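Removed: one protein chain of the complex. Kept in place: all other protein chains.
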Amino acid sequence: MSATSAIQLDAVSLSLGGRPVLDRLSAKIALGGITALVGPNGAGKSVTLRVIDGLLRPDSGTVRIAARRRAFVFQTPALIRASAAANIALALRSLSRRARAARVRDALARVGLQDRAEDAATRLSGGEQQRLALARAWAIEPDLLLLDEPTASLDPAATDIVEGLVTEMARDGATVVLVSHNLGQVARLAGAMIVLAGGRAVEQGAPHQILLKPRTPETRAYLAGELPWTSFAAAS
Amino acid sequence: MDLLRRGLLTLSLAAILGAASPACAEPASIVVASTTSTEQSGLFKHILPMFKDKTGIDVKVVALGTGQALDSARRGDADVVLVHDRPAEDKFVAEGFAEARHDVMYNDFVLIGPASDPARIKGLGVLEAFRQLAAAKPPFVSRGDRSGTHSAELRAWKDSGIDLAAARGDWYRDVGQGMGPALNTASALGAYILADRGTWLSFKNRGDLTILVQGDPRLFNPYGVMLVNAHRHPTVKVKEGQTFVDWLISPEGQRAIASYKIDGEQLFFPSAAQTAK
């Protein structure tokens, strides 16, 4: 594994319920920075994220991860019916009681929820809940942060806040892998981009290059669907 | 998560307290396996407080059919049995489950039926009445539960020369229950039934039923008491059990039995005078 790659997937295949979802997928994700996983529905983006996290085990192929601590933020924030603080604390089992309390305080402050520590997590707004999920991820001090469409169900204002937090965490040194359907968001945040189609990585590179000059027919077809006012398909 | 921990603690405490409390400060007690007729007639409720006042011993009565009561004692689950089926009691002693059987008291069976008496048995002797029932085939309710009363009924059919296996049909309802439920069924069906007088007197849901045959010596229903043999079951509380048996057949216990009355009518008649120490 090269010194600069955080994640290396080699010929990873996986079937779920008898249906192949990853088909000899190979990809490299560099250490540090934000890498976006894009592609049409069913391309295998979320599954790839789960394979990287270890939630799903591939049927064949190898997955190499150079990360000590991982954090995963889901599209719908997975929060238990407890206070905001308790939702963060449950990720910090290994810390002493005092250290845990301090870390919880810092994490809430980091996402601007310091005044909501004792509020029920389920009573927070959608944007606040996603910020809380990010705060939990932050509290873990991950060197690998996995985000599965974290802003898909948020309004623009909440999306701005969440994007700002993700950018900051990447700046602090975490490798971020972001699944997104929002190509504008990808262009704003990501330094690298992997296009998936049919369970394979069909194209990798810098977002501005791929978005402007897609090299494979799958990428062109996908971009034509996402950005119908452009005409990559015709340009080829 | 403190709430959860507190909840668990409360639950554990409740479970421990609940499970432990019956064990503490338990007075001396014995288990008596007896019949539904003695329990449901209210006799025990009348005499047991007197016994407890005198000896401090708590008597726990498990009311079953005579057959079940004897089986339960055979398993070692009772210290004393008080039942009414002489042949079954003699067998119990012969098997070595008790060293002796003592007469305690008797009451009598009564043949009950609807006041209209469609089988026309009123005032007959028992054997004639049963022959008449087998001929007329009106609804008849049988306990069918191996109880002393059930045994007495089966003896009556046999002694009157009826082959029950051949004669029984839709009219013969075998309910397999205690005296009370059987009486409830008979009351609902307007059926004939053999019952012990004690349960009948304390029974409230009589409907149209009334006593049609009584007083025949064959309806005599003696009760016997036995202390379970500690050689068969070492857990038997011999001292307390013997105290209870002795008290029942003592003049004092016999007077207690005789003093139990419902609406001025005596239910059980002491019979231990000849065997009392």
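Chains here go by letter, A and B, matching the order in which they are written, and residues are numbered from 1 within each.
Keep this in mind: a residue touches a chain if its C-beta (ideal position, glycine included) is under 8 Å from a C-beta of that chain, and two chains touch if they have at least 3 such contacts.
In this text, contacts and distances are computed from a predicted model.
Enquirer: According to its UniProt entry, is the unseen chain "Thiazole biosynthesis protein ThiH", "Glutamyl-tRNA(Gln) amidotransferase subunit A", "Tungstate uptake system permease protein TupB" or "Anti-anti-sigma factor"?
Expert: "Tungstate uptake system permease protein TupB"
Enquirer: For the unseen chain, which displayed partners does it touch in the full complex?
Expert: Within the full complex, the chain left out of view touches A, B.
Enquirer: Could you tell which one of B:Val31, B:Ile57, B:Met105 or B:Val225 touches the chain left off the display?
Expert: Counting the whole complex, the residue in contact with the absent chain is B:Val31.
Enquirer: Which one, B:Pro138, B:Gly180, B:Gly224 or B:Pro270, makes contact with the chain that was left out?
Expert: Looking across B:Pro138, B:Gly180, B:Gly224 or B:Pro270, the contact with the absent chain belongs to B:Gly180.
Enquirer: From the listed residues A:Ala30, A:Ala66 or A:Ala82, report the one that touches the chain absent from this view.
Expert: A:Ala82
Enquirer: Over the whole complex, note the residues of chain B touching the chain we left out.
Expert: 1, 3-4, 7-8, 11-12, 14-15, 17-19, 21-23, 31, 36, 39-40, 44-45, 58, 60-63, 75-77, 177-181, 183-184, 187, 199, 202-206, 233, 235
Enquirer: Please output the residues of chain A touching the missing chain, sorted low to high.
Expert: These residues of chain A touch the chain that is not shown: 50, 53, 55, 70-72, 74, 76, 78, 80-83, 90-91, 93, 120, 122-123, 140.
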